[in-house]
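With one protein chain held back, the other chains of the complex are shown just where they sit.
Order as written gives the chain letters A, B and C; numbering starts at 1 within each chain.
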Amino acid sequence: NYEPLLSEKDQTSVDVDSPLPDDLTRDDVTLPSLEEPELARHYVRLSQQNYGVDSGPYPLGSCTMKYNPRFTEDVAAVDDASVHPDRSGDSVQGTLQLQYDLQDYLGRIGGMDAVTLQPPAGAAGEFAGILLAEAYHEANGEGHRDEVVVPDAAHGTNFASAALGGYDVVEIPSGDDGRVDIDALEAALGENTAALMLTNPNTLGLFERNIEQISEMVHDAGGLLYYDGANLNALLGRARPGDMGFDIMHFNVHKTFATPHGGGGPGAGPVGVTEDLAEFLPDPHVRKTESGQYERYTPERSVGKVHGFEGNWLVLVKAFAYIDRLGDDGLSDASAKAVLNANYLAEQVEYDVPLGPFHHEFVASAGDQDAADVAKRMLDYGVHPPTTKWPELVDEALMTEPTEVETKSNLDDLADAFNAVAGEDDETLANAPTRTTARLIDQTTAARNPRLSWHDLD
Amino acid sequence: NYEPLLSEKDQTSVDVDSPLPDDLTRDDVTLPSLEEPELARHYVRLSQQNYGVDSGPYPLGSCTMKYNPRFTEDVAAVDDASVHPDRSGDSVQGTLQLQYDLQDYLGRIGGMDAVTLQPPAGAAGEFAGILLAEAYHEANGEGHRDEVVVPDAAHGTNFASAALGGYDVVEIPSGDDGRVDIDALEAALGENTAALMLTNPNTLGLFERNIEQISEMVHDAGGLLYYDGANLNALLGRARPGDMGFDIMHFNVHKTFATPHGGGGPGAGPVGVTEDLAEFLPDPHVRKTESGQYERYTPERSVGKVHGFEGNWLVLVKAFAYIDRLGDDGLSDASAKAVLNANYLAEQVEYDVPLGPFHHEFVASAGDQDAADVAKRMLDYGVHPPTTKWPELVDEALMTEPTEVETKSNLDDLADAFNAVAGEDDETLANAPTRTTARLIDQTTAARNPRLSWHDLD
Amino acid sequence: MSGSPYAPHTEAETDAMLDAVGVDSVEELFDIPDSVRFDGEFGIDAKSEQAAVAETERRLAKNDDLAEFLGRGHYEHYVPSLVDHLSQRSEFITSYTQYQPEVTQGFLQVLFEYQSLLVELTGLGVANCSMYDEATALAEAALLAKRVRATSGDRVLVPDYVRDGHVSVLENYTAGADVTVERYPTDDGNVDLDALADVADDDVVLVYAENPTTVGTIEESLDAVGDLADDHDALFCLGSDPVAMSVLQRPADVGADVVVGDASVLGMPTSYGMGLGVFACKEEFLRQVPGRLVGASEDADGTRAYTLTLQTREQHIRKERATSNICTNQAWVALRAAIHAASLGADGLVDLANRMVELPRDLAARLDDVRGVQAPANDRHHFREFLAHTDQPAPAIAADLEAEGFAVNAVDDHHVQICVTDANEHATDALVAAFEEVAN
Partner (left out) sequence: MSGSPYAPHTEAETDAMLDAVGVDSVEELFDIPDSVRFDGEFGIDAKSEQAAVAETERRLAKNDDLAEFLGRGHYEHYVPSLVDHLSQRSEFITSYTQYQPEVTQGFLQVLFEYQSLLVELTGLGVANCSMYDEATALAEAALLAKRVRATSGDRVLVPDYVRDGHVSVLENYTAGADVTVERYPTDDGNVDLDALADVADDDVVLVYAENPTTVGTIEESLDAVGDLADDHDALFCLGSDPVAMSVLQRPADVGADVVVGDASVLGMPTSYGMGLGVFACKEEFLRQVPGRLVGASEDADGTRAYTLTLQTREQHIRKERATSNICTNQAWVALRAAIHAASLGADGLVDLANRMVELPRDLAARLDDVRGVQAPANDRHHFREFLAHTDQPAPAIAADLEAEGFAVNAVDDHHVQICVTDANEHATDALVAAFEEVAN
């Protein structure tokens, strides 16, 4: 099954002969130079060695691997979507209207007053949110606030985004029920608190029932409440971050609104804020004039830019089309079925599933088995395994998010895979996978002797 | 690996409730009704159980399985290509121009005076040619000619198309050199001869060196010479049927001009004729007026129609784009490399390869092995096998056409597959294939107990 | 650029291969007498992909952008995006006929499912993988009738509403079998049963009717047509399509022996008439069916597997005694139709078909309100399309509408035919407005 590297098929050295003076050019360049038939085969074969949502269940917790409807690819591919960011606003009214309408849709869905589309990914959205919080405090003469509070079960990006903004991260432990420990939060909050970053439902799939109290505590301390939108698929039409007291939130359109994950990206991470924070939004923002035109403008106290241009525009087009197709009913049903699927699957899985009740995902415990080995063995059953060993609150965690797209029958099959592995011995697990394109891959050698390009190979 | 039938995943019965009176409607309809995520997976998985040119070598003799450049799909997909055949000529000048220009290109490539694009496949082209020959003889008061001569090695469609036209087929044996036996031809020709149908190079890959003599003989007998274009990929820029004396020819655009074979079609089978036959071409034909407009017209003594509308139009668009991209140089090079590849591979294969010299394909003999078993075993080596057991002139024939798209390295690998199988015993062959999606499939049961829809399954 | 961009040999490789073959140049391999060697040029310039795309699109862009209300055998419904994305997958589009079923299970299963769809919709026992289009499928039906009929006979009867072009195809295909094609009259867009009874005799091998008809009417007495054919030991062939069949009377229930039609109403955009010939018939005619058939079987492991079957009917084995000369067919179009049908599901198909009853009814009513227009011209139920009588000459109306941006069919001096589906529904208001302008 091994498909050779392009460089193993051909390496062509070309002496650079250019209209430029020699001292401004390189001598040569060496790259594979294959004709189209061989290239088509190369990438077709490689694609067949890759598991995607269209291959089968992909219950990777926290990643919301939904089906990506293909019509959104078509609308993103129309010529009119392909314009240059330096075009005058007058000449791209279509693009500006779509931006405006998507800002509006997201505002309604999140219960926020204003939304920027610029952040190119969820983590970039978090960072934009941190910048907004900082600008807000600075503007209020509270520039001394230098701490961001983050629960221990939060996504790694929360910590990293706060740190990127120059904040000290104050990590608080979760309570026994897997939710925010109110006492720990109380202890962590103070005059230096800039914000609390929270996911709700959290990474265990649990709703933070005390969200109103939390909101009051954070606001009383003078901090802002930030919503990590990674798990928004659990709440559509049932609750809105804005209504829970969040001041800033990001949306992961590649999760909640089914834009493709593309092997790791691109996503898009729009950020919504309450009215108080709108004047700080990134530059440019889009508004509608009284005459019904759309125009870009720089918010009065804008934090500036978080992306060189306008973010991952074509991804945003796909998200708009998805939201517009589903509408209220579809979005609400998506959450309903996502939550039902997670709960149903949790019932069928024989591994211990502590805590609950769950929304869109649950975290099972592999118990005496190594969760990473469980995952490898699940590959042999033809499904993608859950996220493993995280959050650490659950021993040997198997963080499972089936999303709304799986049928009951698929969930039953998936449960069978879990349960089959649950009954297997450690040796079987350690030798897995055996039925995949590649057998178990040696991670240690990869890291100890990094070979990161074909130049590094013999 | 078994992917269930759609009907095994779901069967939904719907009572038909319609705005029509009940007596004009059916009672119910029962069909699988799955949502898009499951459908996407179904067809993605099925596609992965299918071997195509993009999977690897596909040296299926006589089928010219070339690489299909994808840009031709894009031009066939533009909105302007999608018009209704009942549109007025004035309103579809673009379509008419493309038709006209493709008629012109094909005429130049084949050395013919006029070309119709209407036949939707090669066999349909043959049949159109038969109709043209009949109309021609009829018009010349020679309606009594009721025989079509066909060499034994010809494609099965030649026989069937002549028979469909109501002709008696006179089959002539090939000579020992694999070419037309001049004496047998002489004996077959006579006052009832309507036409000789010939492939050149023939199905053994051999050029009919006596083509001029053959042409003279057929024409002297009052018959017409028909060229089966299946093997035209061997001659581009080297020889033209029109120059060899052929009166009628068809083109297989899905072979010579790389439009995709699509799992069995659609193809397109344009037919070229000499000036004498142009007035009989199917209705409508496209011409250019003195003012530079394009118009449809009915040729004076048209045979009428061979397709309800204008044939497989979108396939023709792809063929035009391919020809236009390659131009003289590319087309000529395609033939050069196709012929080189066939000759090179013939050298590397250890099976006996009688006859020669070859053009675009060669026929090896599996000797003591069963050619069909050889093919099954080749599947285990990850390649598509050649056409087998045909033409019957060669014992246990392996009719092999690598086309121009294979690299030397691919040909070497392909030869290795041939040669590995050549060294294997009958039992290994009889048990093959073992590494494919399905193992050897029971043909006898399929034919004896036909189950042709999911309604026939238990 | 020189050479084909899709012939991957480097010069070194070419040289090595020539060496191995034992010649100095590729030209030596062409065993062609000098006297027939071509030393001219085609005069076609090689182009980059970018230029080739631009050249083709430049030509096509000369087509006027009209809202089409054209039907008469070639229709457009909205094609779900999934159809394009899945049918364009390399493994499907770059493969050929499934001569090696062990590595082509995917396409075989799709074709088996396509056959099953047609078996369900027609109620007949057998459906093949495809013919080219409705016209050639009808021709093959006539030839099958000629072959299977107990006694000799040479007449095929088709209603007068059938397109001239389709009749021409039918005549061309059947002339070799000495079949005569005759048209029989209709009454207000339906078969005129009395007239048909008058012309029918025991020399008839096949009676054809359509539902819906080429003029958009729904036939109301098909069972009587079937009975009449049966009385003369003739086959009854019904023309329809998979959308219509999902609500109209099931062909088997009205006595159809063969069903033909065009299934490209599913899966394809308007494509200048590119088709997907439906061919379904009673199981008793199985061994006389033209074209390819996929059957279920088992592989050596006992797993369900699919394969082309009953190939002895076909030209590559039976040659001049084959049931048809067809080889390359419309498999990929069948794949697209199958995906479209699967996307719709049972409910979606029925809903779509019901809209195809409502849309022409509503549009006809609106046009009937336009001065100078009476619609529908036939007092029948309609499917997708209808005739409208125009007081002004129909060709002038059609020309005027074209100038306004609409394409309709002028079928005779005072009738235009209007086809409306989900694909052009959005333009009906504008069409009615244009009629107001041009019709009186």
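Everything below uses one rule, namely that a residue touches a chain if its C-beta (ideal position, glycine included) is under 8 Å from a C-beta of that chain, and two chains touch if they have at least 3 such contacts.
This one's a predicted model, so the numbers in the text were calculated from it and none came from an experiment.
K.L.:
If the hidden chain were put back, which of A:120, A:151, A:223 or A:299 would touch it?
P.N.:
A:120
K.L.:
To test your reading of the contact rule: which positions on subunit B touch the chain that is missing from view?
P.N.:
34-38, 40, 44, 69-71, 73-74
K.L.:
Quickly run down the residues of subunit C that touch the omitted chain.
P.N.:
Output for subunit C: 49-50, 53-54, 78, 80-81, 85, 88-90, 422, 426.
Criterion: only the chains that are shown with their structure count from here on.
K.L.:
What's the chain with its C-alpha centre farthest out from subunit C?
P.N.:
A
K.L.:
As a quick test, compute the distance in whole Å between the mean CA positions of subunit A and subunit B.
P.N.:
Those two chain centres are 49 Å apart.
K.L.:
From the mean C-alpha coordinate of subunit B to that of subunit C, what's the distance rounded to whole Å?
P.N.:
20
K.L.:
Two or more other chains touching the same residue: where does that happen in subunit A?
P.N.:
In subunit A, 36-38, 40, 44, 69-70 touch at least two other chains.
K.L.:
Which positions in subunit C are in touch with at least two other chains?
P.N.:
5-8, 80, 82, 84, 90-91
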